[in-house]
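A single protein chain has been omitted; all remaining protein chains appear in their positions.
The block that comes next holds chain A.
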Amino acid sequence: MAERATAQKRGRTRSSAATTSSPKKNSAPDLATLSRDEELKAYRDMLLIRRFEEKAGQLYGMGLIGGFCHLYIGQEAVVVGMQMCVKDGVDQVITGYRDHGHMLATGMDPKGVMAELTGRAGGYSKGKGGSMHMFSREKQFFGGHGIVGAQVSLGTGLAFANKYRGQDTVTLAYFGDGAANQGQVYESFNMAELWKLPVIYIIENNKYAMGTAVNRASAQTDFSKRGLSFAIPGEQVDGMDVRAVKAAGERAVKWCREGNGPYILEMQTYRYRGHSMSDPAKYRSKDEVQKMRTDHDPIEQVRLRLIENEWAGEDDLKAIDKDVRAIVAESADFATVDPEPDVAELWTDILK
């Protein structure tokens, strides 16, 4: 009873988002204070994702990557900020098909990810999965899912098992604004709250589901409120600012670890590229994209602070960039020369 009352209280949504039309007047700028090391790490981690995705885009253009390739460029602060709140390799991550950033943020090997994109034997799924379907038990990354919305119920099952086994693990279940309209999301919310499952539902609201703008598909566009009727607390967060993500993420993780049940974070973010490599993105204006890039870029924000605080000089940042580029180049080289899987692999991994 007491638990529910708190949940109800916390269930009133809060907003720290710079990008919402009506952020609550009284909400203080809810930003984590990052140390120099944290800022540097955030910068580096986000840059790795960005450069990796740019390279993936190039390899796709060269025909080395086929099928689907959904880039995460623009959304880096979400996954990097959340990963700052959890224990690497202990807490779990599950997401949809826009998953390269999540894998890199959990510490998965860029070589293995890139090689999976090019369908090579050294890829995380031996080339059998592809861009949308990778997994790492070591890093507690549970995919990579192509059925929109499925990761929400799958993530809820992970959280159930953690609670059942008495483990102190938190599950981060990421999904999009489009996925948020699948029925199974609400079935998940209900059970997660009913059984107090330690799962954070992270809605990456990047304003579009393929070519459909949020307001054309959603009756309630404040996704932090989507759990209200179940009394799940929710927050709207400026997902372009890694400090805001971290501040909200810390609250959500604490809530879950203390046994209070699920938590919803709506990350207001933006994808700079088309839905996938084959999408020319004609459903939005160039200006809209440019405005997000110039005013809200998650990496640029950290870069400016590092310079302003004199925590890093241009040379230091260049060195980081060089480092990151080397890692990405190495992954691309590996993904280009690594052999394709042997046909014998076709009949492996079907049943245990």
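The rule we apply is simple: a contact is a pair of C-beta atoms (placed from the backbone, for glycine too) under 8 Å apart; a residue touches a chain by one contact, two chains touch by 3 or more; residues count from 1.
Throughout what follows, contacts and distances are computed from a predicted model.
Given that one chain of this complex has been left out, which of "Ion-translocating oxidoreductase complex subunit B", "ABC transporter ATP-binding protein", "Glycolate oxidase subunit GlcD" or "2-oxoisovalerate dehydrogenase subunit beta" is its protein name according to UniProt?
Hidden chain, UniProt protein name: "2-oxoisovalerate dehydrogenase subunit beta".
With respect to the chain omitted from the figure, which of A:156, A:188, A:218 or A:260 is a touching residue?
A:218
Among A:82, A:159 or A:179, choose the residue that contacts the chain missing from this document, as touch is defined above.
Once the missing chain is taken into account, the touching residue is A:179.
Have a look at A:133, A:196 or A:325 and name the one touching the chain we're not showing.
Of the candidates A:133, A:196 or A:325, A:133 is in touch with the missing chain.
From the list A:147, A:161 or A:337, which touches the chain that is not on show?
Spelled out, the listed residue whose C-beta touches the missing chain is A:147.
Go through chain A and note every residue touching the omitted chain.
The list for chain A reads 66-68, 116, 119-120, 125, 127-133, 145-149, 178-179, 181-183, 209-212, 216-218, 283, 340-341, 343, 345-347, 350.
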